[in-house]
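The structure appears below as structure tokens.
Partial complex: the chains shown occupy the same locations as in the complete assembly.
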Amino acid sequence: MMPLGELAAALGCEYRGKPDMPVHGVATLEKAGPLQLSFLANPKYTAQLQDTDAGVVIVTPEMAGKRTGAVILSQDPYLTFAKAAAFFEKPRAFPPGIHPSAVVAASAQIHPRAHIGPFCSVGDNSVIGPECVLESHVSVGPDCTLGRGCHIKPHVTLVQDCLLDEDVLIHSGAVIGADGFGLARDTNGWVKVPQLGGVRIGRGCEIGANTTIDRGTLDDTVLEEDVHLDNQIQIAHNVRIGAHTVMAGCSAVAGSATIGQNCLIGGNVGVLGHLQVCDNVTLQARTLVTRSITKPGSYSSAAPLQETAQWRRNAVRMRQLDDMARTLKKLDKAQETDRHG
Amino acid sequence: MMPLGELAAALGCEYRGKPDMPVHGVATLEKAGPLQLSFLANPKYTAQLQDTDAGVVIVTPEMAGKRTGAVILSQDPYLTFAKAAAFFEKPRAFPPGIHPSAVVAASAQIHPRAHIGPFCSVGDNSVIGPECVLESHVSVGPDCTLGRGCHIKPHVTLVQDCLLDEDVLIHSGAVIGADGFGLARDTNGWVKVPQLGGVRIGRGCEIGANTTIDRGTLDDTVLEEDVHLDNQIQIAHNVRIGAHTVMAGCSAVAGSATIGQNCLIGGNVGVLGHLQVCDNVTLQARTLVTRSITKPGSYSSAAPLQETAQWRRNAVRMRQLDDMARTLKKLDKAQETDRHG
């Protein structure tokens, strides 16, 4: 529980209401009760301000007049809500120490303030920093270094040669540092190109569940600071992703591509190998980037949704587009001639 | 082994053949031998009825005349085959009890008829119901509840706050209850929006290998009963999927989207955030749903397959489509004027 006045002060916000009003948690406008905090970020839902039972609502100053009950005022209610909700998270204790079932190489260094959970393994020459948490079933291979405060959820694999800066959060099932996909063709079949690089992940990055980030062939695969990757993303060898870029689920970046800083990348986006995407680019869901992007802005390529019957008729024509364009040009020219000829 | 008469009775089907004919297993028409059962579901393969060595074949009554050997009659041979095959599955024994290597929190409750395999961990306040099986390397975090008869394959993670109804089957590598992907932008970078909700999975659901289902931000992510998800699917926070809906591999549903009941969703389909898809909708493979669907039916959006040389010519034109449409309109108007002017 936090009293309203104290909560608003912690958020650095003005408020309206009784300072000692108790706030016990957060909820949506629809479900919040009189002891809970909610927020209105999208003006589309303004009507809910009247109906909600929420004890307090975070609103913009412009919206404050639409509600009679207590409010916390913020220019960015969603951001303020994010900070407020953190006060009400169930704290989970991860006491320092190594679970007796864990297997730690003799040459590994575990900081005395790190938590190593059940069924974790830490390989040769790896270093686990202070305040790190390895929850359970975490496999850290050889030559990995985790900076202060990294949190590794169950069933994560850091295969080898992974360097994590401070406060990196990796969700379950992610695989960091597997071999890049490099093959050279010989007479009798494929020869594997040895993958000798590592992976470097910057401060404050978050890696989603079952996401994969391969290590580089010779140099490293790099995520700069504050990069956020959703679930099931594939980052190939030698990719570089700039600071503060976020990427939604099921996207993939092929080998040696570079993504700039502050990019917003939608779900199931693909970026082909060796391309560059500059800073401040937005890629809509399912865009396939087939050439480098040098101008900030928003890009798309998905085909539009149609009823299947309609789609069938139109898809046939997509195969005839060039012929259509040529016929059209011919007719247009003929008309020009008719008119001016 | 089951005698034919007994098998047909168990399936509730008429049959033709000797009741004591032994059936030892199931196989395709191509490979089945005289002691095996097969089926013909697709009339396209009717010719195989002549050639098969199968001892018994499940066929529709209309097809029965095409075969001289033993048959089991069914209006839906594929469904009847599914039921028959279950009689011949190799039974695997999962005796009740907790493997000595497993790590179970003091506050967790394991039903005495549950099986907890090697290298499993069960967190604080979690409850494992009767006849549940956790095969091996299963990580169940805190505050999870598994109803009667849930079967969890190796290397599954239930991160936290997962509520599974009865008879839920989860395949290897799936991650249920990881944090949703919620971020708010602050001056210096991204602020993580705490994810405080859970995941609820209905009776009889099946979750494919390496599929991920995130927990909700405030409310829960929900799968109603009898939902079947194939491998490598991504279900984001606060999604709701209606009963009896099935989804093929590599599909993804973005945050807060709602999918109705009895939908058939093909592979690599995407549904954007906050959209609604009504009941009884079929989405063809690789459809991207960019607006809510309110009418049952079949929808598509994939671009058609072409030889690359042809595709290159046509793809250029896809970028000129609007110009083409305008020229076409102009010519059409001019022609109208010519004709009627």
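Lettered A and B in written order, each chain numbered from 1.
Definition applied: a contact is a pair of C-beta atoms (placed from the backbone, for glycine too) under 8 Å apart; a residue touches a chain by one contact, two chains touch by 3 or more.
Just so it is clear, the structure is predicted and the values come from calculations on it, not from any experiment.
Count all the copies in this homomeric complex, not only the 2 that are shown.
The complex in this structure file totals 3 copies.
Quick note on the criterion: only the chains that are shown with their structure count from here on.
Which integer distance in Å separates the CA centroid of chain A from that of chain B?
The computed centroid separation for chain A versus chain B comes out at 25 Å.
Considering only the defined contacts, which chain B positions touch chain A in the complex?
Against chain A, chain B makes touches at 101, 103, 119, 121, 137, 139, 141-142, 155, 157, 159, 173, 175, 178-179, 181-186, 189-194, 196, 210, 212, 214, 218-219, 232, 234, 236, 250, 252, 254, 268, 270, 272, 282, 284, 287-291, 297-304, 306, 310, 313-314, 316-318, 320-321, 324, 327-328, 331, 334.
If we count contacts the way the header does, which residues on chain A are in touch with chain B in the complex?
By the definition above, chain A touches chain B via 26-28, 31, 76, 78-79, 81-83, 85-86, 88-90, 92, 99, 101, 117-119, 135-137, 153-155, 169, 171-173, 204, 206, 208-210, 225-226, 228, 230-232, 243-244, 246, 248-250, 267-268, 285-286, 302-309, 311-312, 315-316, 318-322, 324-325, 328, 331-332, 335.
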